[in-house]
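All remarks here apply to the structure that follows.
With one protein chain withheld, the remaining protein chains of the complex are depicted in position.
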Amino acid sequence: MGANLFNNYGEAVAMILFVIGFGNLMLQSNLIKKIIGLNIMDTAVYLFLAEKGYISGRVAPIVVDGIQSTEAYINPVPSGLVLTGIVVSVSVSALMLSLTIRLYQRYHTLDLDEISLRLKKEGL
Amino acid sequence: MSRMKSEEEYRKTKAFHFFRWLSGEKDPYVGNLEMKPQKEYIEEEASLRERMRENQMVMDKVYDTRHNKWLFLFRRFYRIMAVVFCAMLAGLLLFTVSYLPPTGNASNPDNNEVAERYIESGMQETGAVNIVTGMILTYRAFDTFGETNVLFIATCCVMIMLMVEDAELKRQEVMNDRRFEPKNDAILQGAAMILVPIIFIFGIYIILNGHLSPGGGFSGGATIGAGMILYASAFGFKKTERFFDEKIYKITKVSALCTYGLIGIYYYVTGANGIENHIPLGIPGHIVSAGIIFPINICVGIEVACTMYAFYALFRRGGL
Partner (left out) sequence: MRVFQYILLSFLVVCAISVSFSKKLLNSILIFMSYSLVMSIIWICLESPDLAITEAAVGAGVTSVLFFVTLKKIHAIEEDSHKGEKESMIEQRRR
């Protein structure tokens, strides 16, 4: 075990949240809770990425007073990556929720075990 | 038929018999055996029902989940293994995190010359005061184009699944939607009348000042979309259709994406071949500056706002 576990507390919490979200995705049988678990996994990964770009003692990357040295701003690259990710995550959530609505209109249940059982019975 | 012999003589020869047997035109038993005319076989109702009942009994027995020992054991096994797997994953990830370089250290390996180049020559090369917006719309404009594409595709897929074209079904959807709600809620309408203009102005401000202060196309577009959602849920969809119906939606969305594509193509082609692109960068700090960032922000903002409102309208009513 390395020495930096309590120093990198933000990243450790991001990993714990990732595992909680993944457990939700695997163990819950309700469809909507699975989708919430996937969203939690997404935001945990974004937290990890943003923590990698943070440098203590420096400000946000907006040029103030013409100061353009690297010593004054945090790393802007992970911020751009996460911005893309947040928008993609909302698209994925919307798509999955529309799938849930159609599944409910067909089978009248939100339980994934029930749905897969009925699918097997119908022979699909 | 032979030309040497006549018809009746040919029918007596062996060649004719052979070829007729070969092609199967003659039934060899007609005239030889005595055969009665056949009756059509109609299946009885009772036997059909009996067969279907037996089929149903077999299906019920096979797919009977409550009394199936193996299924019960498998479910238990799956749950225990899932928890064990998650615990092992958590342990492994925390172990890795403990070996990472400390957060907030300036000499981390990921604060390398890329970040240095973006910060130090960012304002000169892109003209934007906000380094992040300048970076994602000039240095990494292709990624942002891909992301805008993802939004477009997601809207198309949600339209495929939830859009209702039939007039009768559409009326039923609208009736189902508004049935259990009060028609004119006083609090919601009062609050919306005050808040919606403020939200729109704030959203437009965020989009236009994307290169000067935090914000940009995505945040501003999401804010405007949220404002439209508030208006539609307070005043009903009939009033929203006055300024935003399906035709306007299609035209704005497709033209925003295509404009982004065209501006982007010009930028990539001149940049990749080393040709000078004559886009004026302006004075950093003014609104109309930063080259292509200003029109691209507006396109992305319009696209995102249309997407958010389309998601809401499709979910509620099955149509815009």
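Order as written gives the chain letters A and B; numbering starts at 1 within each chain.
The working rule: a residue touches a chain if its C-beta (ideal position, glycine included) is under 8 Å from a C-beta of that chain, and two chains touch if they have at least 3 such contacts.
No experiment lies behind these values; they were computed from the predicted model shown.
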Among B:141, B:222, B:256 or B:296, which residue is in touch with the absent chain? B:222
Can you name the residues of subunit A that touch the chain not displayed here? 9-10, 13, 16-17, 20-21, 23-24, 27-28, 30, 32-33, 36-37, 39-40, 43, 46-47, 50-51, 53-54, 58-60, 62, 74, 79, 82-83, 86-87, 89-90, 93-94, 97, 100-101, 104-105, 108, 110
In the complete complex, which positions of subunit B touch the hidden chain? 130, 132-133, 176-177, 179-180, 206, 214-216, 218-219, 222-223, 225-226, 229, 308, 311-312, 315-316
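Here, only the chains that are shown with their structure count from here on.
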Taking each chain's centre as the mean of its CA atoms, subunit A sits from subunit B at a distance in Å of 18
What residues on subunit A touch subunit B, complex-wise? 1-5, 7-8, 10-12, 15-16, 18-19, 22-23, 26-27, 51-57, 60-63, 68-70, 73, 75-80, 83-84, 86-88, 91-92, 94-95, 97-99, 101-102, 117, 120-121
Residues of subunit B touching subunit A in the complex: 59, 63, 65, 79, 82-83, 86, 89-90, 93-95, 97-106, 108, 110-111, 114-116, 118-120, 122-123, 129-132, 135-136, 140, 143-144, 147, 150-151, 153-154, 157-158, 161-162, 213-214, 216, 218, 284, 304, 307, 311, 314-315
